[in-house]
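After this line comes chain A, so read on.
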Amino acid sequence: MNKIHVNTEVNGDDVEFLCDTRETLLDALRDRLNLTGAKEGCGTGDCGACSITLDDRLVCSCLVLGVEAEGKSIGTVEGIANGEDLHPLQQKFIEYAALQCGICTPGILVATEALLKKNPDPTETEVRYWLAGNLCRCTGYDKIIRAVMDTARDLREAS
Partner candidate 1 sequence: MDLYANNTGELLIALVEKFPSLKHVVDAGVSIVIDGKVMAYSLSEPVHSENEIYLLQRIKGG
Partner candidate 2 sequence: MALDNQKNREFKVVGTRPDRPDGLDKVTGRAKFGADAYATGMLHAAILRSPHAHAKILSINTQKAEALKGVKAVVTRKDFSTSVTGENWNVLENVMAGDTALYDGHAIAAIAATSSLIARDAIKLIEITYDIIPHVTDVDKAMENGAPIIRANAGDGSVPKGMHPNVVRYHESGHGDLEAGFSSADLVIEDTFKTEATHQGYIEPHACLAQLGGDGKGELWCCTQGHFQVQKVCAALLDIETSALRVTASEIGGGFGGKTAIFIEPVALALSRKTNRPVKLVMSRSEVFRATGPTSSTSMDIKIGMKKDGTITAGSGIFRLQGGAFPGAPMEFTAMCAFAPYNLQNVQQIGYDVLNNRPKQAAYRAPGSPMAAFAVESVIDELCNQLKLDPIEVRLKNASKEGTKASFGPKWDKIGLVECLESAKNHPHYSSPLLEGQGRGISSGFWFNHGGETAVSLALSEDGTAALSVGTPDIGGSRASMCQFAAEELGIPYEKIRTTIADTATLGYNEVSHGSRVTYATGLATIKAARDAVKKLCARAANKWEIDEDAVIWEDGCAKPSGPNAGSFEPMPLAEITKKMGKTGGPIVGHFEATPEGAGVSFATHIVDAEVDQETGKTKIIKYTVIQDAGKAIHPSYVEGQYQGGAAQGIGWALNEEYIYGDDGRLQNSGFLDYRIPVASDLPMIDTVIVEVPNPGHPYGVRGVGETSICPPLAAIANAVSNAAGVRLKELPMSPVRILEALENKA
């Protein structure tokens, strides 16, 4: 049982941890770095609750090994707000009641932030298909989609 020493960057900070070769990046983020925002809903890449960005690419962290983080740049839900200031997406989610239990919310926020960076003017269908990999069992997605569409519009108008 030899652990590997991993150097990586999370939300702009240089971090390091020791992990078993069998541990996923999700395990490492949660158990080694205390970043418990990403959740394990299934462990098989089906639910998206563990969504993070890896070198700006949206991935399921349960499908990435902890050791694969070496030298990469990771983005988690904890990095979305700017200190005390919430991202407009986070504000809108609260305002629109786009969360009930909140377990899927970190994954959905990471996924949506990634979408809006790539496509600031998505249609409803494009938002729905982009989020098809993020399961939500509470809301039926209605208020989530409205929050995303309206935030996208607000961000476009502001820029």
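Following the convention adopted for this analysis, a contact is a pair of C-beta atoms (placed from the backbone, for glycine too) under 8 Å apart; a residue touches a chain by one contact, two chains touch by 3 or more; residues count from 1.
Criterion applied: all candidates are chains of the complex that A comes from, given by their letters.
Quick caveat, the model's predicted, so the values are computed rather than measured.
*Asks:* Could you sort through 1 or 2 and say which touches chain A in this complex?
*Replies:* 2
*Asks:* Which stretch or stretches of chain A touch candidate 2 in the complex?
*Replies:* Those residues of chain A that touch candidate 2 are 1, 20, 22-23, 30-31, 34-44, 46-47, 49, 76-78, 80-81, 86, 90, 93-97, 99-106, 109, 125, 127-129, 131-146.
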